[in-house]
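A single protein chain has been removed from this complex, and every other one stays in its place.
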Amino acid sequence: MNRIESVNDFVIRFANVNGSGSASANNLFARAVFRAGVPVSPKNIFPSNIQGLPTWYEVRVSGDGFLGRRGGIDMTVAINGQTMQKDYHDLLPGGYYLYDSSKQLPEDFQRDDVIVIGIPLTRLCSEEFSNPKLRQLLKNIIYVGALAFLLDIELALFTDSVTRQFKKKPKLAEPNIRALEIGFNYASEHYQDTCGLTITKTDKLGDDILMDGNSAFALGAIYGGATVAGWYPITPSTSVIEAFDRYSKTFRIEKDTGRSKVAILQAEDELAAIGIAIGAAWNGSRSFTPTSGPGISLMNEFLGLAYFAEIPVVVVDIQRAGPSTGMPTRTQQADLLSCAYASHGDTKNVLLFPCDPRECFELGAAAFDLAERLQTPIIVMSDLDLGMNDHVCGPLSWDDSRKYDRGKVLSYEDLETRHEKWGRYLDVDGDGICFRTYPGTHPTKGAYFTRGTSHTEYSAYTEESSVYKAGMERLLVKWDTAKTLVPSPRTKIRDPKKNIALVFYGTTTHAAYEAMARLEKRGTVTNSMRIRAFPFQDEVINFIDQHQQVFVIEQNRDAQLRTLLIAENSISPTKLQSVLNFDGLPITADFITEKISALLEAGSTAGKKQP
Amino acid sequence: MNRIESVNDFVIRFANVNGSGSASANNLFARAVFRAGVPVSPKNIFPSNIQGLPTWYEVRVSGDGFLGRRGGIDMTVAINGQTMQKDYHDLLPGGYYLYDSSKQLPEDFQRDDVIVIGIPLTRLCSEEFSNPKLRQLLKNIIYVGALAFLLDIELALFTDSVTRQFKKKPKLAEPNIRALEIGFNYASEHYQDTCGLTITKTDKLGDDILMDGNSAFALGAIYGGATVAGWYPITPSTSVIEAFDRYSKTFRIEKDTGRSKVAILQAEDELAAIGIAIGAAWNGSRSFTPTSGPGISLMNEFLGLAYFAEIPVVVVDIQRAGPSTGMPTRTQQADLLSCAYASHGDTKNVLLFPCDPRECFELGAAAFDLAERLQTPIIVMSDLDLGMNDHVCGPLSWDDSRKYDRGKVLSYEDLETRHEKWGRYLDVDGDGICFRTYPGTHPTKGAYFTRGTSHTEYSAYTEESSVYKAGMERLLVKWDTAKTLVPSPRTKIRDPKKNIALVFYGTTTHAAYEAMARLEKRGTVTNSMRIRAFPFQDEVINFIDQHQQVFVIEQNRDAQLRTLLIAENSISPTKLQSVLNFDGLPITADFITEKISALLEAGSTAGKKQP
Amino acid sequence: MTSTKPAFRHPKLAQNSLGLTRKDYEGAVSTLCAGCGHDSTTNAIIQACFELNIEPHRVAKMSGIGCSSKTPAYFLDRSHGFNAVHGRMPSIATGANMANRDLLYIGISGDGDTASIGMGQFAHALRRNLNLNYICMNNGCYGLTKGQDSATADMGSTGKRGIPNPYASIDLCELAIELGASYVARGFSGDKKQLVPLIKGAFAHSGLAFIDVISPCVTFNNTSTSTKSYEYVREHIEATNTFDFIPLQREILTDYAEGTTQEVIMHDGSIIHLHKVDSKEDVTNRLNSVNKLEEEKAKGRLLTGLLYVNQQIRETHDILNTSLRPLNSLTENDLCPGNTELQKINDSLR
Partner (left out) sequence: MTSTKPAFRHPKLAQNSLGLTRKDYEGAVSTLCAGCGHDSTTNAIIQACFELNIEPHRVAKMSGIGCSSKTPAYFLDRSHGFNAVHGRMPSIATGANMANRDLLYIGISGDGDTASIGMGQFAHALRRNLNLNYICMNNGCYGLTKGQDSATADMGSTGKRGIPNPYASIDLCELAIELGASYVARGFSGDKKQLVPLIKGAFAHSGLAFIDVISPCVTFNNTSTSTKSYEYVREHIEATNTFDFIPLQREILTDYAEGTTQEVIMHDGSIIHLHKVDSKEDVTNRLNSVNKLEEEKAKGRLLTGLLYVNQQIRETHDILNTSLRPLNSLTENDLCPGNTELQKINDSLR
């Protein structure tokens, strides 16, 4: 049998039961790989319940820095009895199967292409620890210790982490370190030279960090100056507000008074959550609401109000698998249409697409500037994979000279000195954006009435067709202005002949880049564009126009970005071929590579490439 | 001065104050024209308030049977002091200005191309009637009487209507008839040969009827077997339920018990309204909810549930001008995207587009068959113009041998005799549609759990990627099946060379047909397709493919049907040119004609028609 | 991951008058946390249905979203179930009930589902007095989203997150009485003896029967500082009455001391027999019920039992005067007026 041999390039899957405390052990493992300087990408695949169901944690190690999900499992740590069978069969030939050998492996586990590594976790744990609650937790730490040996990772990387984690309660560090050692020792005694998978320290990661997208967005909101948040619990967006709350407690408490410089309100539902954010934004606070699909559906009416009354609210949609309640703990990019065209009538919203935590931070902070500059809702389109999993990314940074762009707001002085008649919805600059005022600014000037009904340039109610129409057309001018302000796409040109291009966004990015590398190895050189915002800049359209054949890679069934591309611009639909993954798991490089290869194959057999 | 002379072809605008009782007088006028056998098309242009603001009633008379709105006003009946000036200036040269001459016309009413007809309405009324409430109402009837003379309409047509209307209270008919006579006599004494506009009896209308779309839809729901309706008041959909209630009282009361065979529930909001309809549909009743834009936004989440759990609910959207609260008493076709892609995640809904009351009735009834056959929400896309105005259309008819298509439902006997294992979401026929059961059918078989979460073919909860994916793909199979079942488009081919085509839907139809006739007079022969449903049949795509140049005519800003056409099919966007009216007033033949002429002009100057 | 328990039936299992055993009223294996209060409530529902000889397939189970709302999968698997969207169980139940008045409807919700996102639908289902057995499994937190405080969490109560709840709580029973409910009770998942008859009474009741079941969340809100923990509830519970539910079929046998019982005759002829702690209390008096709840609250006690009944209020079908036949059973012949009538309508439109 050929066992898999690999240095810094493999996938380990941990199969656990949820609610059993495995998460922190598995995180400990991923972070140790990271600390060894090796690019790592962990993905939590968990059920929509609280305790007792199967949960998986898939850790990809990639010395080459490919951070997307890869197909195939090289090693399984099989701790969950319910799924042992499946986990065993999912292994690649030559893979490793680590299990709790306190109980014997069932007889039908008879693959001859799998290396079985038994560690009697329960027994070892019981022998060492008496507290039953601790036992359950430390069982997991023991297999981490064993992995340290099997994969050749310095134990210190783990013990350091533990010490750091329990800095304030060193008593708790002790048993954890002990458990690590037990695992390490047992493996070294029984499994010398068993495992062909190795982690070798590198310095590939430079100053990179390992962070989840939801915390990063929350930090972006802190740095971006958000002061009011309305929210309602919903997986996978809840951790945005948890992080925002945590960072607020660090950064937003007035030293002298102990009072808070943010107001975070758990609303009664999503309608109220966005209502709170809109009310605050109207009153001059930067505000946001985090949510996921069902929340977006409920926010529809209010999004239409914010679009039409021109209120700068920020929404972050941590997308999960729909439709309806769907798969609440699975990932998708399937809310694009719903967000872009939210609400009845002619509405359009600006979307931003971060691809990693650093961008969650950057676009998160930028969203507040954009919202206030454009006076319109900005929806940041993250997803469960990005939001809830840890990702390697470049370090966060902030230019201390940066000023918030509060947009066109008239101060008391402005109102005093202004000569022209001011109109809330009067476009004096020709960019479709008008001046607003905050309530309470001036005793006699600048008050206006905000409404979701049709209004004149001076914000009076009107049913005059021409006035209404002019207002709607101005909003299209603003839409064009938006194109000049939203983050520009990222392009990679490797084929100057511009034959084939890949277009993608958000968490598809890493898998797409890897697929490009693989395709290139197979002789297919491609260019790429990572889209970062809707509406699309001319740059996006030109890029597509210049290529012969364009693949649009998405994580939804209905090719939603493609719809936006062709609906909003005059791109021929026949030019855009879709590569769609919508099974709820993060898209893989394998999938993209094979799909594109197949489509290219089919195209060339058909013998005609249209110009 | 050239006064306008015309037989059976002109537009009269009544300018009134709302809440002043003018509506019934104006209706009386329109119906008399209808009874003279002359095609007539009245449009109510009213404010979003209850009393005291300007309201207009525009009556188009068209012997040629053009029923869309036409530009320009030939005669104004100016009863509203607030808008006299505007009404005066809006008149076409050679037009007629009828006003209440009890007060003198202001001095600046100095157009020399307008024929002024003063009738001292207030004075005449006070002289004759003493009851002040009656006075206000009858003032309006007096001008109707005057019009009868001026336009040469038999007075009997009016008096008959009045008698009919007050059949049960003949005492009330009397003063109305008196008022008609007063107006008639005054005009005949003072304005012999003043008016060049004439109504001449014809038999153009055959057995046509004059009806509003909301009543027609309600009747369709009655004939279609709806038994449960949830609703929440919103203009312009409220009259759907009012009519449904009225017809229910006539047709749905059990003779023996006096009990009702419908349950109509005024819900607490639109979320509850559609929830009620969904709950009833799930339990085997045909059910619906009428609403308008803001309601659609609020129903988003539930629409996604009905799509994913496959529940046959009918929604009728009486579209009004958006976004947000917009112009609640103006018309638009701007909820297409919002309805087609309602809710987060990958969702798509079937839409039907009636163009006149007869179709409101027919598609209304058909919607229930389609919903149950396809087990999915069906949204009937009407609008304010269609729903609230009277329209001339062919008579309603019902085939008494017609059976309701209740779709794939297993009865007790079916469950008893069925051998295969039944699965609620198991596609045994390959059309994407599965068999369902009603609760309570069988003591031990056929029970299942309906959920908005991902489910297996046997309706068990699952998070298995492949199972989820297969379910989502089956829904696409069903989508294809829908294409074979929805009402087919209506095509008019006048140019066999298939050069230019017009594509439109709903209330744009009449104006579009008229525009075609006008274009043809100018030498531009065009073909047309009236779309009646989404998803689009191959027929639609082929039609577009076969034409060189296609104009898509809509009443929204963002070309929403065009978006659906290119997103769902592979039509090149450059082929589809938009003709968009979105000012809230019904689109006119003038507008379409001029716009298309201009676009054709521009195209030919540019010197290139693309193949 | 839903799986049904093995169908094997022990020959000696007790049967009810329909010849069904308790197992016939069960559902799939629960995936809730071990010890979750909701599972006990589920058991009480199973018990009540079994004892009442309800035909399982004549029940329809509706719910919202939450751990609590998952439970309809864990009882009565011969019944149809509808796990709707968050907070909207009442409207789905309303529609279903309108379509077929002949089934029994049980609606399961949670405190998040009812008191926050579902507040409006809760209030209006009460106002319409929908014929529904509405059970709120109240744990003072959002279990499924990991333990945030809900609107029924008491001020100062502290769950696993460790932050005392700063907001006042909503008392769903008081609110229900205020909103005109016709049957209001409070139970505790840990007291099946009291809970089962409360559920039975609810099934016999015509109109909306609301039962607030304190149903602890062992994972997130069972701390010693939480007022919705098993321990706290057990120590602070106060029963307003004990309770016999006597279905129509059976005769009343027991005799009680004068003045200590109150008899409530239910719509279907069943009788509820209340044995009261305080003979002055009148369970059919709204103000008395609210006052009593408030009084106990002031003493730091949680009042349970049947709190209020009013048999005078008409249920929705009676208000609407709908047909006694299920609307979903009506056919073309019942519903379609036919072409002749249509031609008359055409005539009236000319």
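Per-chain residue numbering starts at 1, and chain names A, B and C are given in the order in which the chains are listed.
As a working rule, a residue touches a chain if its C-beta (ideal position, glycine included) is under 8 Å from a C-beta of that chain, and two chains touch if they have at least 3 such contacts.
Just so you know, these numbers come straight off a predicted model, no measurement behind them.
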* **Hidden partner chain, touching residue among B:L53, B:L92, B:L426 or B:L599** => B:L53
* Structure fact -> Contacting the left-out chain: of C:S116, C:N131, C:Q194 or C:S226, that is C:S116
* **Residue, one of B:Q266, B:S397 or B:S570, that touches the chain absent here** => B:Q266
* Structure fact -> Filtering A:V162, A:I182, A:V228 or A:L352 for touch with the omitted chain leaves A:V228
* Please pick, from B:V162, B:I234, B:L485 or B:L564, the residue that touches the omitted chain in the full complex. => B:I234
* To do: Give the residue, chosen from A:V7, A:I209, A:L426 or A:L599, that touches the chain omitted from the document.
  => A:I209
* Hidden partner chain, residues of chain C it touches -> 116-120, 123-124, 127-129, 151, 166-168, 170-171, 174-175, 178-180, 286-287, 290-291, 294, 313, 319-320
* Asked: List the chain B residues touching the unshown chain?
  -> 19, 47-54, 232-235, 238, 266, 268-270, 294, 324-325
* Could you please point out the chain A residues that touch the chain left off the display? => 34-35, 207-211, 219, 222-223, 225, 227-228, 230, 251-252, 254, 257-265, 267-269, 271-285, 287, 301-302, 305, 395-400, 402-404, 437-444, 447-453, 460-463
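By definition in this document, only the chains that are shown with their structure count from here on.
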* Asked: More C-beta contacts across B-C or across A-C?
  -> B-C
* Between chain B and chain C, what is the separation of their C-alpha centroids in Å? -> 43
* Taking each chain's centre as the mean position of its Cα atoms, how many Å separate chain A from chain C? -> 40
* **Residues of chain C engaged with two or more neighbouring chains** => 1, 85
* Structure fact -> The positions of chain A in contact with two or more other chains are 47-48, 294, 324-325
